[in-house]
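All protein chains but one are shown in place.
Chain nomenclature is as follows: A, B and C, assigned in order of appearance, with residue numbering initiated at 1 for each chain independently.
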Amino acid sequence: MTELTRISRQDLAARIAADIREGSFVNLGIGAPTLVANYLPADEEIILHTENGLLGMGPKPEEGRIDPDLINAGKQPVTALDGAAYFHHADSFGMMRGGHLDVCVLGAFQVAQNGDLANWSTGAPGAIPAVGGAMDLAIGAKDVYVMTDLLTKQGESKLVAACSYPLTGVGCVTRVYTDHAVFDVTADGFRVRETFGDNTAAQLEELTGLTLQGE
Amino acid sequence: MTELTRISRQDLAARIAADIREGSFVNLGIGAPTLVANYLPADEEIILHTENGLLGMGPKPEEGRIDPDLINAGKQPVTALDGAAYFHHADSFGMMRGGHLDVCVLGAFQVAQNGDLANWSTGAPGAIPAVGGAMDLAIGAKDVYVMTDLLTKQGESKLVAACSYPLTGVGCVTRVYTDHAVFDVTADGFRVRETFGDNTAAQLEELTGLTLQGE
Amino acid sequence: MIDKSVASVTDAVAGIEDGSTVMIGGFGRAGQPVELIDALIATGAKDLTIVNNNAGNGDTGLAALLAAGQVTKIVCSFPRQSDSWVFDGLYRDGKIELELVPQGNLAERIRAAGAGIGAFFSPTGVGTQLAEGKETREIDGRTYALEYPIKADYALISAYRADRWGNLVYRETARNFGPIMATAAATTVVQVDAMAELGSIDPEHVVTPGIFVDRVVPVGERRWVKDGVFLGGVDIEGRSLADKEVAS
Partner (left out) sequence: MIDKSVASVTDAVAGIEDGSTVMIGGFGRAGQPVELIDALIATGAKDLTIVNNNAGNGDTGLAALLAAGQVTKIVCSFPRQSDSWVFDGLYRDGKIELELVPQGNLAERIRAAGAGIGAFFSPTGVGTQLAEGKETREIDGRTYALEYPIKADYALISAYRADRWGNLVYRETARNFGPIMATAAATTVVQVDAMAELGSIDPEHVVTPGIFVDRVVPVGERRWVKDGVFLGGVDIEGRSLADKEVAS
């Protein structure tokens, strides 16, 4: 099998950013999804939500201007833009649970073809469980985008017929952005929305072992 | 039967005010209970709640200084004291429902000896029903005091074995201040806490037709 | 650039169709979005379900909407007031349906709709006519009745200032139902006295974040306020005392 095109994590972040419309309210999950912020167009206003109580989150502060009271959900220092608003945790998660966010971008261990998401626990014995806001985010936006490599380091597909890892949310993912291609979750399973380079749907079917709907 | 002592509505308001301790959070229901505010000691701080979104309610404004945005639950103009706080309706009723108010004072059509309160509807056919915050207030304070005449204009006791009017709340009243006497609601029914003038428990039993626990 | 301000109250209420459920903010007259209601009357939209604490005062605002025959049903806690003659007449004539909800349940049901809660157990109203037929449950020694969210197609509310992102602050007890109704409607429309520059509202002081707001229209300062300073000189209905003296 020929080597498939894989785009970099930075390019993938830029690809996701290109799909986020001006005026959207967006939550970027901890880890790789936070990269998306770097590629949002500077001349458009997109309002970032961090679930620890801030809308209108800005970039990280300058050196020497770190404010320990002003952090994101990953507990990194951030800033607040003009037009920002602070609120408490119940209000913040009401915003999510109530469906007011337009987009959230999350990482994943597995996404099933019915939209189930597994991203909080590998279920490994002895591991200390921690869920944070993952389950709230999974059900907490109009569009739930997953940002992930298509394959694990061991070469297994993260797109699966059914998740083997513990679920984060049921039927909640709307689109999966991977290094190989972009997939929509439909009533008939994954649909190839866009392939990168010369990657073909047939190659993606081979990698994932799934029947994919065409572009 | 000799004429019984009846104190005035003003004296009754003063009597209730005397039982409210400094630092209490108090909601005074629409109508006669609002008179209690006039008798709270000027040198003590008692914080009044109005369920339309204000703690630290002050007296009515001076002539010419009415602010239509600053009203109480009876839609009368009020003021806000130093130390006041505004909040929205869900927060305001959460305060009540969550049991954070120390005292509320309400009017009544009837109070039953198990503490049931009827004060929102006479159930008269054709009457337009309106409940407002009555049911929330009835269950919304640590102590629910009722302020009322003991008898209706027709001479019927408002203290009853069981309410015939539609209920506002079940088993919620803790004490009843009437023009004849003050009654506590106990597990064994009404207990005479205090009589006015020379009124006796026996006379009160005759008026109410109820067996009353002694002082 | 995000700019939620619209040019007119007509633009602000555009799209409200026959049969819509419309939340209208305010407690009595305080916080009632009178200019938006007038614009709604002008649309002629009918068969509306209105959610408000009351059912109109006098002949203006919500009362005028009822008088125009545009409302089929009202969900409220306290319709009967000294000046609710418009509602009273319609109700007695069987021309309007009433869903009477205790005020705290009304507020919490609206909040629940905005916060994605499917239903909740409330202690308010248990054992009364207003909880008849509702599912009840004893939890930790107390009895509760199950209450469902109230959501709307539109919310029309009144605030004091908005920036172009739709962040809102309110004035005194005119806040009342505005912040929760804003969360519970598919489209939230806000009238404000005046717009504020983006960044001029301290993020600590925002009461309704712009995420809940779709359209904002400035309607001019309340008669009793100038440049944000309270002036007095009005009666409780907001009528100028000077005018009144002339009239009387």
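Criterion: contacts are C-beta pairs under 8 Å (C-beta built on N, C-alpha and C of every residue); 3 or more make two chains touch, one makes a residue touch a chain.
In this text, all values refer to a predicted model and were calculated from it rather than measured experimentally.
Considering the whole complex, the residue from C:9, C:23, C:169 or C:185 that touches the absent chain is C:169. For the chain left out of this panel, the touching residue among A:24, A:52 or A:208 is A:52.
Here one chain is not drawn; of A:70, A:192 or A:212, the residue touching it is A:70. Within the complete assembly, A:139 is the residue of A:139, A:185 or A:207 that touches the hidden chain.
Remark: the residues of chain B touching the chain excluded from display are 22-23, 25, 45, 47, 49, 54-56, 80, 82-87, 90, 93-101, 140. Although one chain is not shown, part of chain A still touches it, namely residues 50-54, 61, 64-71, 75-77, 80, 86-90, 92-94, 96-97, 116, 121, 126, 128-136, 139-140, 166-170. Although one chain is not shown, part of chain C still touches it, namely residues 108, 112, 115-123, 137, 139-140, 142, 144, 148, 169-172, 203-205, 207.
The definition used in the following text is that only the chains that are shown with their structure count from here on.
The two chains most heavily joined by C-beta contacts are B-C.
With each centre defined as the average position of its C-alpha atoms, the distance from chain A to chain B rounds to 55 Å.
Spacing of chain A relative to chain C, judged by their CA centroids, is 36 angstrom. Mean C-alpha positions place chain B and chain C at a centre distance of 28 Å. Looking at chain B, no residue sits in touch with two or more other chains.
Counting only residues that touch two or more partner chains, chain C has 111.
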